[in-house]
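Take this structure, written in structure tokens, and hold onto it; I'll ask about it next.
A single protein chain has been omitted; all remaining protein chains appear in their positions.
Chain lettering (A, B and C) follows the sequence in which the chains are written, and residue indices restart at 1 in each chain.
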Amino acid sequence: MALPLPTGLTQNEVSFLAEMEMVTVVPRQRLDSIDLLGGKTPQLRPPHRAQLPLWLALLLKKQRRANIVPPAWMHPASLAEIIHRETKEDPEAFSPPPPPPSRALYAQPGTARRLNHQHQPSFLDDLTQTTLDSQQQDPNSILSPPFLPSNVAESPAGYLPYHWLEIAEALLTHAGDDMPAPAGEVRSLLRDLVEVRAAKMRSSTSALEGFGDAWLTLRGVGAMELAENRAFLAGLVDGVRKIGASAEATRREEEEEARRGGEYGGDGDEDSDEDMGL
Amino acid sequence: MPAIPGVSVCQNLYLIACRMGVRSGNWLGVGIWQAYGSLLPHHHQLSGALVAGEDKEVFLSIRKRQISQLEKMPMYGDLGNKLVQHAKRTQNLSHLPPYQTELVRAVAREIRDLDKDVASLLEPFQGSFDPSTEQATACTLLVNHLSMRRNKRCLLAYHRTRTDKLEELVWNGADILDLAGQTTGAPKGGATDGNEGSGTTSSLSPQEEDYFRQFGDLLALYKGQWTDIDLTGSLEPPRDLFIDVRVLKDAGEIQTEYGQFYVRQGDVERLIAQGYLQKLG
Amino acid sequence: MDIDDILASLDPHPPSSSSPSLIPPETRDLQALTRHWVAERSTPELLSWPSDGLFERINDKIKRQIEKVEEMTGDMDPKTNFALIVIQTELERWKFLVRSYLRCRVGKIDKHLLHYISNDALRTRMSPIEEAYARRHQLLLHNHYLNSFLGTFPPAMQNLNDTAGNISMIDSPDLDSAVFIRLLKNAEIECHGVDVDGVLTGKEGDIVILRWSDAKGLVERGDAELV
């Protein structure tokens, strides 16, 4: 095997991915811009804040060259709010992911729009051609984790980003002294959160009790939670599909018959040819 | 219509059996049975040439073992199945159990026997065999044909399972000598799983040793296209390359005036082990 | 970073007014590389080798970065020393992404060699190097079988590509395998189920588990990405 790994990212790979998330640092030393493969790093000039990928921020932190500003969602108040939402307001679902941040538009001065948000056509388009642009929007221009700024200081409180657990563990372990509250307090809140959500993940299998379902939506699930359960969930869904394969085929044939008003049942020949792989 | 293009005669024979199940295309059937018959002389020579005396011994001895085990008439395909059970065990082992030389030979031999049977069954018909009038023979032919296909599948799956393992070993940088160490005391072909004590016979067949080398060369070629990436490097995401260390003793090489230093972990692991350095944080 | 790289990494389309402008091409390459890696690691079948020369470009960049590191080493001035640390750390991250991506692809190709080299449409998913590797690998395997046992078979049974009968000899990936995707836009998803086929009205940001055969279109249109 060229790759002795299961399909889908492993926990370590997910954690690696999370290290690409941008976080906010407060430098303690000057550091000139470094020309990296992924672009130039910003000049670091104490005490001015800067945004860096987590892996680099941790490197600086370990060398006491910078402090990390934890994202707002990690504040105890925010975590408590999320736990409340997950337990009281909607005990079934995961709490929703953070809304993409908004940006001022270059094409329409004075207008702001959420990042990635589909363009609502407006009379302005004739002037700005933005419809044309957004129609042929390049997929790579749509940002998503780990490339959305969901863990910088400004990112909204009360929402768990996709990589919440990885970010939290990394920051608590290596930047505990930068926490807005005693690390122990944050930790215990996180532990509760992990528990609540693990239970939801488990019960999600029962969503398949209808065992004919074509899909399962897990809005708000975290990357690490997915990594832990993906192989099992996929195996479950695949198993149900395989056991039901013949029933599904029969159902389709019948529906097809019905659609053709059952003109003639004589499609046996074609079918058999397919079976023979001809 | 002699045969369906791109499909082997055996396949056609088999195909017909299936097709006739869904429509009575006997004219088509006969055509192909004839096409099959016309190949017979060639088959005779081939299988005749391949009946090595040694093969026969092995074949019979294994058949005997089978009978005593199953206390019933062994069926075509039973030996192939044993091979696949070996493959199943192999999948769950981290090393490569011994190659089942005898079993492989016996299963291959079974195919040639079956092919001979088919030939002699068809011979009297002089290539004008009509399945609709000779149902019993048609049935026997189909059974023989299916048995051949089955054995082929078992042999391929067994060898593929092992080449998968071999390829993995190449990826992991093992060399042929490591594999010579991959041995077992079990009598060739008698191993039930690879865990017997070590002996001296290699667990690879000569052909497998060749394959191991050839795939190694192929891989080297492919890796050569991506030298800077180091394709055989770790598939675990990189952890910290660098660590904080404090100098405890003068190691000569890397002592510095301020006793703390930031170095590449790989470079100093031995110094840490030897107690010159202490890892921090 | 020379001008060719910048030109090469510019989008075929102008960035839409709603997409973040001013993303430097280097960052876009990292984003593209990361997406390709995650996608390849998450699908049952081999995805298309990027036609925009992304990996050839990245390979050059890595090569040049390695040269830079070699120049910088030896210079033990603590300041550059730290820059060196940062550069090498990032370098290792990129090398891992490319390595894992390439080996994931080779793994898929090895698993279904004949499937990918017997079909023109599928063959074009491989890079020229990958195709050469696949053809050679198939050759080695077939000869190994022939030398080990297949050679003693009746000629008509020595092929590995018979597709007639109840099971084809050419194994292929199970395109109905379950995958996980994130919707990048609101979208209607046609999903096939055992008892029912249905249309799922998905919201931007939804994480959905469904059959790859149902997800493929969305992913190719850029309405969803694999996670």
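One rule holds in what follows: a residue touches a chain if its C-beta (ideal position, glycine included) is under 8 Å from a C-beta of that chain, and two chains touch if they have at least 3 such contacts.
The definition used in the following text is that contacts and distances are computed from a predicted model.
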Record-based protein name (UniProt) of the chain missing from this complex, from "Trafficking protein particle complex subunit", "Centromere protein N", "DNA replication complex GINS protein PSF3" or "Translation initiation factor eIF2B subunit epsilon": "DNA replication complex GINS protein PSF3"
Displayed partners of the chain not shown (whole complex): A, B, C
Candidate in contact with the missing chain, chosen from C:Ser48, C:Thr73, C:Asn119 or C:Asn166: C:Asn166
Listed residues A:Gln63, A:Thr111 or A:Thr205, member touching the removed chain: A:Thr205
Residue of B:Gln126, B:Asn172, B:Thr227 or B:Gln278 touching the missing chain in the full complex: B:Asn172
Chain not shown, touching residues in subunit A: 1, 4-6, 10-12, 15, 169-170, 173-174, 202, 205-206, 208-209, 211-212, 224, 227-232, 234-236, 239-240, 242-247, 250
Touching residues on subunit C - with respect to the absent chain: 165-171, 194
For subunit B, residues in touch with the removed chain: 14, 17-18, 20-22, 24, 26, 29, 72-73, 75, 77, 81, 84-85, 87-88, 91-95, 121, 131-132, 135-136, 138-140, 142-143, 146-147, 150, 153-154, 156-157, 160-161, 168-169, 172, 174, 236, 239-240
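Assume only the chains that are shown with their structure count from here on.
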Maximum centroid distance from subunit C, chain identifier (CA atoms): B
Separation of subunit A from subunit B, taking each centre as the mean of its C-alpha atoms, in whole Å: 41
Separation of subunit A from subunit C, taking each centre as the mean of its C-alpha atoms, in whole Å: 20
Interchain centroid distance [CA atoms averaged], subunit B/subunit C, Å: 28
For subunit B, residues that touch 2 or more chains besides their own: 4, 15, 18, 167, 235, 237-238, 240, 242, 262
Residue list for subunit C, restricted to those that touch at least two other chains: 62, 82, 85, 89, 93, 96, 100, 103, 106, 110, 164-166
Of all residues in subunit C, those that touch subunit A in their complex: 1, 11-21, 23-24, 26-32, 34-35, 38, 41-44, 58, 61-62, 65, 79, 82-83, 85-87, 89-91, 93-94, 96, 100, 103-104, 106-107, 110, 163-166, 168, 174, 176-180, 182, 184-186, 189, 191-198, 200, 202-211, 214, 221-222, 225, 227
Residue numbers on subunit A that touch subunit C, as the complex places them: 1-3, 5, 7-9, 13, 16-17, 19-20, 31-32, 34-41, 55-56, 59, 63, 65, 96-97, 103, 105-108, 113-119, 128, 130, 133-134, 136-144, 146-147, 162, 210-221, 223, 226, 230, 233-234, 237-238, 240-241, 244-245, 247-248, 251, 275-278
Residue ranges of subunit C touching subunit B (in the complex, touch as defined): 59, 62-63, 66, 81-82, 85, 88-89, 92-93, 95-96, 98-100, 102-103, 106, 110, 129, 133, 136-137, 140-141, 144-145, 147-150, 152-157, 159-160, 162, 164-166
